[in-house]
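In this view, the complex is presented without one of its protein chains, the others remaining in place.
Up next is chain A:
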Amino acid sequence: MGPVELLHMSVFSQSFSPCGRFLAAGNNYGEIAVFSLSAALSPEASEGSQKPILNFTAHDGPVFTLLSTDTHLLSAGNGEISAWSWAELIKKTTKAAWTRKPSYETSLEIPEINAMIINPKDNSLIVGGGDNNIHIMDMETGIFKSVLKGHTDYIHCLCFKEREGEILSGGEDGAVRIWDSRTNRPVHCIEVFKYEECARPQFGKWISCLATDSDWMLCGGGPSLSLWHLRSMSPTSVFPLPGCQREAVFHQDLIMSVGEGPYVSHCLHGGTVKAQIPCTPSSLNTLALNLKNTEHRVMTVGGSSHQIDVFTNFSYRAFSLSF
């Protein structure tokens, strides 16, 4: 990997292993790198422990989304979903467990897959991508059970509400659609750009990040990042962040979001931006929190750089892993 390629690398997705000791990251060259967190966080960490223990090419195109189940790592990029067993990856074998493709209507071009989530209730995989539809696949049998149609442009992000069993999807058409996972019918449609307090017409109407916490929902992208109360379908706070946000999560009493701009923003539910922590990439695409493992409780962010910043205390950058 030459220096020019390193310069142009972007990290699009991250996922922690089920044991919480490894981090997998996918970049725009289609490679997935597995880093050992226990080595990087141990007291005897050195330069070498910040390099991946395994780096392989998983897809032809960029790896837009990574997801970890209890045993497998799922990766998706240009229309294909591949599954890799974590046990095998730790042993450095790079053979995919399976590769599947949702059934697309047109077989001319294969649309990319931008987001994947798991519905733990009926063990199904929900993917959304470039063909404007959401496909639901049963994890055990591998059959694509259903298709949710409704968006008029490609889907950026997906989110799942456990309590009510609802799927939220946000797309380029600016609409956040809520679907019921059991009946596969649309329940609500919120067009965020139509609300004056959130809309930012200079950026567009696309929604690129969604997060949900029981009754509350965060959404942002072209419109400002805003906190919505889902029962009343009204925006309660709008966050004054200058760039477009690409990923946001709820964590305890804070909201953390990353996007354009070399920083992680910590915000409070009331609408104030509490802190902006600087990081190495000039703009960030993905943020991941490792909450499964108490020893390696870190936050990692990646973006337009070959380096992934690791925050051991969520308030400042500790070190960086690099591809």
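In this text, a residue touches a chain if its C-beta (ideal position, glycine included) is under 8 Å from a C-beta of that chain, and two chains touch if they have at least 3 such contacts; residues count from 1.
FYI, contacts and distances are computed from a predicted model.
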item: Protein that the absent chain corresponds to, by UniProt name, given "Mediator subunit 8 isoform 3", "Prolactin receptor", "Aminotransferase class I/classII large domain-containing protein" or "THO complex subunit 7 homolog"; value: "THO complex subunit 7 homolog"
item: Contacting the left-out chain in the complete assembly, out of A:K51, A:H269, A:R297 or A:R317; value: A:H269
item: Option from A:Y104, A:W216 or A:F319 whose C-beta touches the chain left out; value: A:W216
item: Touching the absent chain when the full complex is considered, from A:I117, A:L227 or A:L287; value: A:L227
item: Residue among A:S237, A:S265 or A:S305 that touches the chain left out of view; value: A:S237
item: Footprint left on chain A by the chain that the document does not show; value: 216, 227, 229, 232, 234-237, 252-253, 268-271
